[in-house]
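Note that one protein chain is taken out, while the other chains of the complex remain in position.
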Amino acid sequence: MARLVFLGRLEDLAGAAERPVAAGPLADLLAGLEPALAEALQARKVRLALNGTLVERDGLVLAEGDELAFLPPVSGG
Amino acid sequence: MARLVFLGRLEDLAGAAERPVAAGPLADLLAGLEPALAEALQARKVRLALNGTLVERDGLVLAEGDELAFLPPVSGG
Amino acid sequence: MAADVRLATEPFDPSAEIGTFARAHEAAGGVVSFLGQVRAGEGVEALELKHYEPLTLPGMRALAETTMARWPLAGLLILHRSGMMQPGEPIVLVCAAARHRRDAFAAADYAMDHLKSDSWFWKRERRGGAWHWIEPRAEDHADLARWG
Partner (left out) sequence: MAADVRLATEPFDPSAEIGTFARAHEAAGGVVSFLGQVRAGEGVEALELKHYEPLTLPGMRALAETTMARWPLAGLLILHRSGMMQPGEPIVLVCAAARHRRDAFAAADYAMDHLKSDSWFWKRERRGGAWHWIEPRAEDHADLARWG
């Protein structure tokens, strides 16, 4: 298993701060989510951090135990 | 009588923070002071305040009870 | 010397922090501090800041290093709350100590601009009983552009 972490308004959309998912390619994983959530997670402004490091989304594959965080733009001052 | 007030390094030169003087024209009064002090008081950068108000020195005449302060440039930060 | 960088999950006392910081940097001559607090009296009932542990504190530390490298500082404090806050409570405190006043002002200003726009905090407000996420602001990008 791997884990998705939702920050900011993405948490509201997902209904929880975290969600366990099967390891595997990110594309497959997104295809298995609710369409509204999957669309929000794929927005260009949402950045990704894999195990605490910012990563590009293209070709990403989650391994067992990975934590993938979805980071919407941070709030203004 | 009137009073002269010396600020900053002018106090050291005058040997006191204040000095009583006879009322009358400033020019006459300066002529009666030690030459080194008179010269320092006439420096272009020294400003004058008469009874708490900045004034020009040209033609100044002290009346009885007046306080004339000599203000050298203020110190830097 | 290293900067003091902290993420506080409980309220902190800004005046005590500033006092401690100023006494630790007596040789510096100038201490500039910025305190941000939850605005009172504008209908905000509560403010919540969420952070993401693996990024938020490391990001603040990186900002502190960049700031220390850019100006000759005697000391730098970056202290940020996360969690739930009430109106009037402190959110963020930045203190910069320097020999020259201008360096302390610039460093505190720079750190605040980048904290507001680059650091990993998501903020929501409760107004009229309902929570609202706070979006990024165009003004933040203008603030950043000042630093080239």
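Letters A, B and C mark the chains as written, and numbering starts fresh at 1 in each.
We adopt the following convention: a residue touches a chain if its C-beta (ideal position, glycine included) is under 8 Å from a C-beta of that chain, and two chains touch if they have at least 3 such contacts.
What you see is a predicted model; the values in this text were computed from it and never measured.
Participant: So there's a chain missing from this view; which of the remaining chains does it actually touch?
Facilitator: B, C
Participant: For the chain left off this view, which of C:32, C:49 or C:64 is in contact with it?
Facilitator: Checking each option in C:32, C:49 or C:64, the one touching the absent chain turns out to be C:32.
Participant: Over the whole complex, note the residues of subunit C touching the chain we left out.
Facilitator: Its contact residues with the unshown chain are 13-16, 18-20, 22-23, 26-37, 39-42, 87-88, 90, 99, 101-102, 104-105, 108-109, 112, 116, 143.
Participant: Kindly note down the residues of subunit B that lie in touch with the hidden chain.
Facilitator: Missing-chain contacts on subunit B: residues 5, 7-9, 11-12, 49, 51-52, 54, 67, 69, 71-77.
The working rule: only the chains that are shown with their structure count from here on.
Participant: What is the distance, in whole Å, between the centres of subunit B and subunit C, each centre taken as the mean of its C-alpha atoms?
Facilitator: 50
Participant: List the centre-to-centre spacing of subunit A and subunit C in whole Å, with centres computed as mean CA coordinates.
Facilitator: Roughly 28 Å, centre to centre.
Participant: Distance between subunit A and subunit B based on Cα centroids, please, to the nearest Å.
Facilitator: Between these chains, centre-to-centre, one finds 77 Å.
Participant: Going by the contact rule already set, what residues in subunit C reach two or more other chains?
Facilitator: In subunit C, no residue touches two or more other chains.
Participant: Quick one: which residues in subunit B touch 2 or more of the other chains?
Facilitator: none
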